[in-house]
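What you see is the complex with one protein chain gone and the rest in place.
Labels run A, B and C following the written order; every chain starts at residue 1.
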Amino acid sequence: MDFSTVELTDETREFRRDVSEFLDVHLNEAVLETERRTGAGHSQPLHRALASRGWVQPTWPVDEGGAGLDPLQNRILQLELADRDAPMISSGTTRIVVGAVRSYGSPWLKEQVLPAVAAGEVICCLGYTEPDGGSDLAGVRTGAVRDGTGWVINGAKMFTTGAQHCQYCFLVTRTNTEVPKHKGITTFLVPLDRAGIEIRPIETLGGERTNAVFYTDVRIEDDYRLGPVDQGWKVLSGPLSDEHGLQRGDAELDEINGQGAGYRATLDRLFRHALHWALTAGPDGSRPYDEPFVQLRLAEIATDLEIARSTPGAMGRVNGSELLIRDSALLVDLVGPTAVLPHGATGASEDGLFEWGHRYAQGTATYGGTTDIMRNIVAQRVLGLPRPPRFDG
Amino acid sequence: MDFSTVELTDETREFRRDVSEFLDVHLNEAVLETERRTGAGHSQPLHRALASRGWVQPTWPVDEGGAGLDPLQNRILQLELADRDAPMISSGTTRIVVGAVRSYGSPWLKEQVLPAVAAGEVICCLGYTEPDGGSDLAGVRTGAVRDGTGWVINGAKMFTTGAQHCQYCFLVTRTNTEVPKHKGITTFLVPLDRAGIEIRPIETLGGERTNAVFYTDVRIEDDYRLGPVDQGWKVLSGPLSDEHGLQRGDAELDEINGQGAGYRATLDRLFRHALHWALTAGPDGSRPYDEPFVQLRLAEIATDLEIARSTPGAMGRVNGSELLIRDSALLVDLVGPTAVLPHGATGASEDGLFEWGHRYAQGTATYGGTTDIMRNIVAQRVLGLPRPPRFDG
Amino acid sequence: MSAAKQRQLRRNDYSLDEQQQAVHEAFADFFTAECPSSRVRAAEPLGFDQALWGKVRELGAVSMAVPADRGGDGATLIDLVLVAEQYGRVLAPVPLIEAVAAARLLARLDADAAADFLAATLTGEMLPTLALHQVGHDPRQIVPAGAVARQVLALHGQELVLITAAAPPEHVENMAHASLAWWDLSAQSGDRQVLAAGPRAVEAFAAAVREWKLLTGAALASSGDDAVRLAVDFVSSRTAFGQLVGSFQAVANAIVDAATAVSAARNLTRKAAWFAEYAPHERRELQPMAYLASARAAVQAATTAVHVQGGFGFSVESDVTLHFRRAKGWSVLAGDPSRELFDIAAHLPASFQ
Partner (left out) sequence: MSAAKQRQLRRNDYSLDEQQQAVHEAFADFFTAECPSSRVRAAEPLGFDQALWGKVRELGAVSMAVPADRGGDGATLIDLVLVAEQYGRVLAPVPLIEAVAAARLLARLDADAAADFLAATLTGEMLPTLALHQVGHDPRQIVPAGAVARQVLALHGQELVLITAAAPPEHVENMAHASLAWWDLSAQSGDRQVLAAGPRAVEAFAAAVREWKLLTGAALASSGDDAVRLAVDFVSSRTAFGQLVGSFQAVANAIVDAATAVSAARNLTRKAAWFAEYAPHERRELQPMAYLASARAAVQAATTAVHVQGGFGFSVESDVTLHFRRAKGWSVLAGDPSRELFDIAAHLPASFQ
């Protein structure tokens, strides 16, 4: 057990200063404002700048395009990016895809993709969910059919976030309808510039942009296949469980609450701003925090933050999201009418943070597998509860 | 819509005074203390006294052993009994059974049972749940087999509350194993003095006594059958849905929240005592209610009380129980250490009411069909949500 | 555990009588026909549809709120709650509740000026609204319907004033896409007329805010009801893992809990309206309870509906997002709904001792 402060070496302190100065320049108000306006989840100027320092894949060796950072340095970099609200959605999906390419890509595909990723020239999105499918990945219908040495793809995917600026989509397809559902799946890395691909924007309640992507007679070579034909389920169990936040990094600095860590960080930000609001004196000289009602509410939320931080694995993913949903709503209530004014509106509390937080929170229960699915995982894998009877393979 | 005060006629006022004076005598401290000690849910002296006035089946005509009360008089009687915490569990189960006997009993059985019920000589309990069955009534295993003109019963029932003082048990049995589960059920009114019946007490967390009842080669005549052979499911849909609290009386005075009404009444009692506690000055002259913390808590609970009262039908049954469970726990917290001292202990707050309330509350989510089953009923019957796939008949 | 003292016997009848049922149906038919979600969306972000507002007025939704002896049609608060329910169900982009609360406040005042303003309100020449918070150190506040109204009724100290502007101030964007605007209500600003002063002014204003909350609560509960309907429709037609989404117990139970909260809030709001109309000095905690329950139920229902619709529910294409925005965006305008607990607490000793 260890929660001690990390004593930074001179070298690490220097690194931290370097990161900070770099981000002062490249993660500037223009980048943030563009992100607020577009909800793209990605800034190409920032991404290029990060790539120039090897910070797109910061822990990769320098000769592979990374920066060879140690876990502490990487943690410092990631924390700075998160604290400054850097748009990193596509970086996250790319990280998931890179894992699959490393494990299952052909040598040619690796050569095509991995250096370009590190160089900031390639980013990747995820083609998982289908219009009728929800979180049921095994029920995928988008089909890939053999065509000579290649494949022809037809179908549609919802919520392919980042498709409008990504070069590749990690696509889950059905290649066999004669076998139990999860045994007829094959995964591909599909170049998004192929003919027959149409990308339509989907606006979300949280302001993030995502996409519906339609695939009509899209032809790709077999080299873009990831893993053996019909064995995509195995490929998916890697990245999916990663997206589900069930894996933890090695560093003793890492959060233990998986995918919930990011949502907790959002709640942390909302809380800090609310505390700032509560400790600021109004025109009559009194502070909201002088009132027991306000103290009780903020103390509850601060406790939730520590609870979320202390909840391990898949449980932490559920708590991270659900406490954010509950508390973001309570914070709007607490702050009052100015909390429903968005960024840029006259008089918006904390520049619209609370208005955004309440909307944004709702999506966190769905991203990368719903909290319902997470509870099933906890029930069956953590607690060993019996599975419900199933009707299909 | 009408929530006005009922203007009592002189006659009704007189009736109310009569009830009150009657209960001052017959629902005395000895009766209450016996109930606290035994948890029997029934007082034979009180029951006999009620019967002497026709108040066991108060709305029945006088010539059938009732008192011919109108709905308002009956409401007054029931409220007085409830407000004074009369032990009426077996009266409630008897009421359910009487409905089945009236609808399905042979003329001989009706003659045996109904006048005796009104006279306070017969009370009935429910033999529903089995050791492995939980709330799954269709899965009943206790068997009844034809034996000449009668039947032989073998099996076991759990949670047959009141068996130790009842004359009959309304028993659910399996008479056919060749058909889908709910089509092979037959119900009987079993005299509890037959050979082969063993009653073993079960103590509960709430202090109520219930029983496991074992049936070994118990012989009964066919006259005790209720409804056609193998069609017990139809018989059950009456009393069961009544126990589930889905039916409402005619009187505009009645609660709309079904079985939840009784649980709400318990919460009401806890709340009134807590408010009394909060408004009582301590040795230093201050009252707990002077503190915002206490005000907030009691205002939440008072709101829950109104919410429970305003929640209709099966939803009201869920709310009545779950709000009682939550709030009874919060009240113990609020009042503090003296709230965990039981009735009779030195210094127990409100004579142990809070200590009892927190324990008692837990059973309310199970009695007469769990809150889980109630939610299924709301989902499917009220909201029209699709049923889960089933595996058995 | 001792014998309780004998309690009052009250009727407990939540059902609508014939006349109430008629009001309910008339406005349900009207709003359903006139205000599909496309019309709500078309009015965003200002949240005002002039043509629809004209029709709502023509139907008598404002005049019915005013007593017959003040030139109106003398509907009860129960009737007004039934109207507000239908307004809230479709999220109609009209300043109905503000106009009703302001008109009734004017009708409660003795001043001749108030009578004139009331007459102008009834003819539609004037559209007054209400500043919900007593004007204190900061003279500026966010006023509902403040972006479409030129007159605001406000309590300044112990003075009830009507502030008139040449034109409504600029609309301020907000989560609900409601017609909010910042108003400067200081003594110096604009045309200012004192309509009443002293304790009676304070009480008249407080009554108006209570009515605004009662009707907003009714609207919120019905918004929640429609969110539940949209959730039920969705999960009854979509499949996942080989079965209908709504047949998963976790999904169904979340909807059941939301529907339960909404049902209770609606009934409680109607009951509070009955007491406000017929027994205004009894059970005064019922109004803040109803408002609190409705605000919470609306947020719970909208949040649940967004969630059970999965990715679709989080896309702006889904109508549940319309409810989601109003659930919180409406219910916080009068301050934190949980602060109603203090008002409730203030009334409990009188009601229960």
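Keep this in mind: a residue touches a chain if its C-beta (ideal position, glycine included) is under 8 Å from a C-beta of that chain, and two chains touch if they have at least 3 such contacts.
Bear in mind the structure is a predicted one, so any value in this text is a computation, not a measurement.
For the chain that is not shown, the touched chains among those present are A, B, C, taking the whole complex. Taking the complete complex into account, A:M315 is the one of A:V97, A:I153, A:L236 or A:M315 that touches the chain left out. For the chain left out of this panel, the touching residue among B:V117, B:A274, B:I325 or B:I377 is B:I325. Contact with the chain not shown here comes from a single listed residue; of B:R225, B:R317 or B:H358, that residue is B:H358. Residues touching the missing chain, restricted to subunit B, are 129, 132-136, 138-139, 158-159, 202-206, 210, 282-284, 293, 297, 325, 329, 332-334, 336-342, 344-347, 355, 358-359, 362-363, 365-366, 370-372, 375, 390-392 (touch as defined at the top).
By the touch criterion stated above, the residues of subunit A touching the omitted chain are 1-6, 8, 16, 20, 23-24, 32, 72, 75-76, 79, 83-85, 252-256, 269, 271-272, 275-276, 279, 289, 292, 295-296, 298-300, 302-303, 306-312, 315, 318-319, 343, 351, 353, 375-376, 378-379, 382-389. Although one chain is not drawn, its touching partners on subunit C can still be listed: residues 248-250, 253.
Quick note on the criterion: only the chains that are shown with their structure count from here on.
Ranked by how close its mean Cα position lies to the mean of all protein Cα atoms, the top chain is C. Farthest chain from subunit A (centres taken as the mean of C-alpha atoms): B.
Centroid to centroid, with C-alpha atoms defining each point, subunit A and subunit C lie 38 Å apart. Shown for subunit B are the residues that touch two or more other chains, namely 292, 296, 389. Touching two or more other chains at once are residues 243, 248, 342 of subunit C.
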